[in-house]
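To keep things clear, I will list the structure first and then write my remarks on it.
Removed from the display is one protein chain of the complex; every other protein chain stays in position.
Chain lettering (A, B and C) follows the sequence in which the chains are written, and residue indices restart at 1 in each chain.
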Amino acid sequence: MGMIGGGPGSFIGPVHRLAAELDREIELVAGAFSSDAARSREAGVSYGIDKARAYPSLDAMFAAEAERDDAIDFVSIVSPNHHHLPAARAALVAGVPVMTDKPLTGDLDEAGELAALVAGAGLPFGVTYTYSGYPLVREARERVAGGELGTIRKVVVEYPQGWLAGEANGKQAEWRLDPARAGLGGCIGDIGVHAFHLAEFITGETVSEIFADLGSVVPGRVLDDDCSILMRFANGARGVLLASQIEVGELNGLRIRVYGDRAGLLWKQEEPNSLLVQHIDGRAELVRAGTAQLGPAAASRTRTPGGHPEGYLEAFANLYRDFAAQLRGESAPLLPGIEAGVRGMTFIATAVAASRGRAGWVPLAA
Amino acid sequence: MGMIGGGPGSFIGPVHRLAAELDREIELVAGAFSSDAARSREAGVSYGIDKARAYPSLDAMFAAEAERDDAIDFVSIVSPNHHHLPAARAALVAGVPVMTDKPLTGDLDEAGELAALVAGAGLPFGVTYTYSGYPLVREARERVAGGELGTIRKVVVEYPQGWLAGEANGKQAEWRLDPARAGLGGCIGDIGVHAFHLAEFITGETVSEIFADLGSVVPGRVLDDDCSILMRFANGARGVLLASQIEVGELNGLRIRVYGDRAGLLWKQEEPNSLLVQHIDGRAELVRAGTAQLGPAAASRTRTPGGHPEGYLEAFANLYRDFAAQLRGESAPLLPGIEAGVRGMTFIATAVAASRGRAGWVPLAA
Amino acid sequence: MGMIGGGPGSFIGPVHRLAAELDREIELVAGAFSSDAARSREAGVSYGIDKARAYPSLDAMFAAEAERDDAIDFVSIVSPNHHHLPAARAALVAGVPVMTDKPLTGDLDEAGELAALVAGAGLPFGVTYTYSGYPLVREARERVAGGELGTIRKVVVEYPQGWLAGEANGKQAEWRLDPARAGLGGCIGDIGVHAFHLAEFITGETVSEIFADLGSVVPGRVLDDDCSILMRFANGARGVLLASQIEVGELNGLRIRVYGDRAGLLWKQEEPNSLLVQHIDGRAELVRAGTAQLGPAAASRTRTPGGHPEGYLEAFANLYRDFAAQLRGESAPLLPGIEAGVRGMTFIATAVAASRGRAGWVPLAA
Partner (left out) sequence: MGMIGGGPGSFIGPVHRLAAELDREIELVAGAFSSDAARSREAGVSYGIDKARAYPSLDAMFAAEAERDDAIDFVSIVSPNHHHLPAARAALVAGVPVMTDKPLTGDLDEAGELAALVAGAGLPFGVTYTYSGYPLVREARERVAGGELGTIRKVVVEYPQGWLAGEANGKQAEWRLDPARAGLGGCIGDIGVHAFHLAEFITGETVSEIFADLGSVVPGRVLDDDCSILMRFANGARGVLLASQIEVGELNGLRIRVYGDRAGLLWKQEEPNSLLVQHIDGRAELVRAGTAQLGPAAASRTRTPGGHPEGYLEAFANLYRDFAAQLRGESAPLLPGIEAGVRGMTFIATAVAASRGRAGWVPLAA
């Protein structure tokens, strides 16, 4: 694996490294960690890779790696959003499969361009909607698909954070608040899109219409930092998606509730190893990770026995296990691909436009 | 105390009785429990009151009680919504103070009429927005008022229930689904209005604009059973109010989160004896009922030491303690009065109209 | 109902009053609240009873009440432990049924004497082991009795409190720390005996042997304030009972876990409206109060629909409903009676003696 981005000060670069390597199917061996050659080298040292493979640019990396017998098998793109397209383009042109962080690109046009490139290249392509890697999220999806909830009627997904409630500072905050690097969306692109993917991932239903109300609560912000979105699914189900980065004290409180006409379920990211399923007859089942109650989707992505908690890194690593399987030519249908990436960009672009234009309910293109 | 409504099969009648009598400041001694004389007598027996004081009608009650030395000091109205106005009118005309269940009336015109009557009568008048009686709700209000949260920026209040997810039956469901008795609102009138009151009660801020999306999810329903409402407060804060009665498995999951620029708080009705306050510096304080951490508003409405849980009936009883204080001529400013009642009706009427008309954002009259 | 004890400053007197009257089957009408006539009158006023029925002594109360047409039907004894026997004796001699707070008496000899008096009198006699009144405790008992857990193998009951961790002061602390009034046990008599009763109540099994290690942690205490007790049940099951009043920050954290060879259960007093039942196949069921999942024992002692929390006062009131049923000649087998009272005293006396004598494992007389 080669990494694009993830230079000194990056949060998500080390997370990708850890996640990719966790199951020893993948090893980070190269990177274009920064457009500054010295910083890229510095990052290479911190990741412990061969100095020669910490490249000063994308071009340098793809050129040099192409000459090696032990060349990288794929790249992970962990740079800011506006950089995803050029990075992915360079990789695909070089014939290198791509795993990219979300959101897919800086805007929707870029997403369309990237989709065309992926279609043309015919190479594995994954998007790290991290939360779909949690075993109990996959359990939830499997139970919905199996009919346990009945017809889906209502989805409520919430993603509260508070770390941008104050005067933001530091590298993480800086680029996320800058339209030139973050793209169209602030909060909606950073976390709202995770919530959106989760809603469609678990339910298997498609959102067909949205009402978006995005706000910039902290004075001086250009991008949104607080989002309230109402949804309709194609099957008629109603939905609510809330995401915020100004809810003081909230850490990473993603939670989703899905209700059918026979049962409902609740999953919380901060307590990810259980799933509550409540039935119309009053029965409430606490489904716990690592027990015999799990179906194959969850069981195959669990590393420890029940009661030995797995967390965020393990969920992230599950996406890399899926991707490694795809590289080996195996099927790994739960890994979000280019379609899910474009879908997220459609959501972001539609919501941002609708909110700015006070357009009311608008269709979400399929 | 005399009761109006609360006949055989009533849920809320016995709750009012229990709550009113809990602190031994009030005793149920009379009632017009049903417009059917036999049923009214039957209810009187079940409540254990003097047979002679189980009246067949409002008129009979007020006439007979007026003759007694030990006449009732006030009435509690617990009949369906459409009946609140005539019941309250009869009481006020008879010079009898009124405590009424929510929503105030069947529609907004009736609310206006009742407000005029109350103003003219100059008698104590209370509305049982039950959840404002919980000690930790009052603690939350006091902390917001004291500035602990800073400027309020965001409110999320959710009220999920699932008991009307199926084919509803039974007396409780029947009248709530019938516009002739329930009035304008289904879910919004039954529980949404509680959530609305709670949001304004705790924050001390006023909602100035709403976007309402009410739905009738279960086929065949005329009234709403699922509500999603976005809000703006007069101070610029953003809000979300969700209420539903079709979320299978949910019991009475009212929860509210309020965020300022310095701290946020979370309270859940189903675990009512603690309040989580999270500060911008990362400190998270678990405020527990019955401890020395509570301010006077909460402490004065707590009956047991910490760790001896109080619940719904005790919260309800706190409203009656407030009302009893008002009857004695004391101040009890936390008891919702006619203004809060009218405010709730304004909310219901505005939301129902805006949702039906797909009117987008609409002002909420002060 | 007449009350014995519960004078000014009492915590438990008002609790008994509230609990007894909650369901309107019982009314407090008289009392010998204090041996000081003025204080007894003062308490009578605070309880709102007829002044003439706030008596200066037991004798005065029983004599005067015997003359009345509307005489008390029973007494509740809420005075300190050493006073339970004389109070109960006076009542039984006067032909008046008795409900008494726990522990039954000051020591085991008194308990034996009282048991003989009760047997001779043939009158209803109840002991308020409060926690056995919680609906979900009764549900737990019913499920064990129905075989859902299989053969009981292990019981862990813990009762942490922290209110006596500091230099205790106030009326509540004072008498509990004084052997002359509290009797043999400090913490073990105040709360350990609750835990002991709960263990036998839920399991239906009998403790046959104990190892007791009681300590006085806060300097200067004569009675125990921290108890660790290991147990064997007659069926071979193993048990642990922990009670402490010096665990800083703990409020009233009674919790019990019971394990059979097929399933286990967990109930916590501070979150009393749910019960977790975990099966050997990995299924975990969250049994929630007020739902259709409850058996008749719990359902018949629940006042509100699911999600409307009931608490300590409602549990306490369930014991009074049982007692009222017994007064009417009905069966109410779940109310602890004289046997359970004596059993608790046997436990206290045995544990205190064994601990003082460092006697190791000792039998607990049946």
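Methods note: contacts are C-beta pairs under 8 Å (C-beta built on N, C-alpha and C of every residue); 3 or more make two chains touch, one makes a residue touch a chain.
Quantities reported herein were computed from a predicted structural model and do not represent experimental measurements.
Student: Can you list the shown chains that the omitted chain is in contact with?
Tutor: If we consider the entire complex, the absent chain touches A, B, C.
Student: Return the single residue from C:A263, C:V287 or C:L364 that touches the missing chain.
Tutor: Considering all chains, including the one not shown, the answer is C:A263.
Student: Of C:E42, C:D73, C:D213 or C:E271, which residue touches the hidden chain?
Tutor: C:D213
Student: Of the residues C:S244, C:Q269, C:T291 or C:Q326, I need the one that contacts the missing chain.
Tutor: Of the candidates C:S244, C:Q269, C:T291 or C:Q326, C:S244 is in touch with the missing chain.
Student: Kindly note down the residues of subunit C that lie in touch with the hidden chain.
Tutor: Residues touching the hidden chain, for subunit C, are 149, 153-154, 156, 158, 160, 162, 165-166, 211, 213, 215, 217, 226, 228, 230, 238, 240, 242, 244, 246-250, 257, 259-264, 277-280, 282, 284, 358, 360-361.
Student: Considering the whole complex rather than only what is displayed, give the residues of subunit A touching the chain that is not shown.
Tutor: Touching the missing chain: residues 11, 14-15, 17-18, 21-25, 47-48, 161, 163, 250-253, 269-273, 288, 290-291, 303-314.
Student: If the missing chain were put back, which residues of subunit B would it touch?
Tutor: So the residues of subunit B touching the unseen chain are 276, 281-288, 291-293, 306.
The rule is short, and it goes like this: only the chains that are shown with their structure count from here on.
Student: Using CA atom means as chain centres, which chain is nearest the centre of all the protein shown?
Tutor: Central by C-alpha mean position: chain B.
Student: From subunit B, which chain is the farthest off, judged by mean CA positions?
Tutor: In terms of C-alpha centroids, the chain at the greatest distance from subunit B is A.
Student: Please compute the C-alpha centroid of subunit B, do the same for subunit C, then give the distance between them in whole Å.
Tutor: The answer is 35 Å.
Student: Indicate the whole-number Å distance between the mean C-alpha point of subunit A and the mean C-alpha point of subunit B.
Tutor: 42
Student: Note the residues in subunit B that touch 2 or more other chains, in rising order.
Tutor: Subunit B, residues with two or more chain partners: 250.
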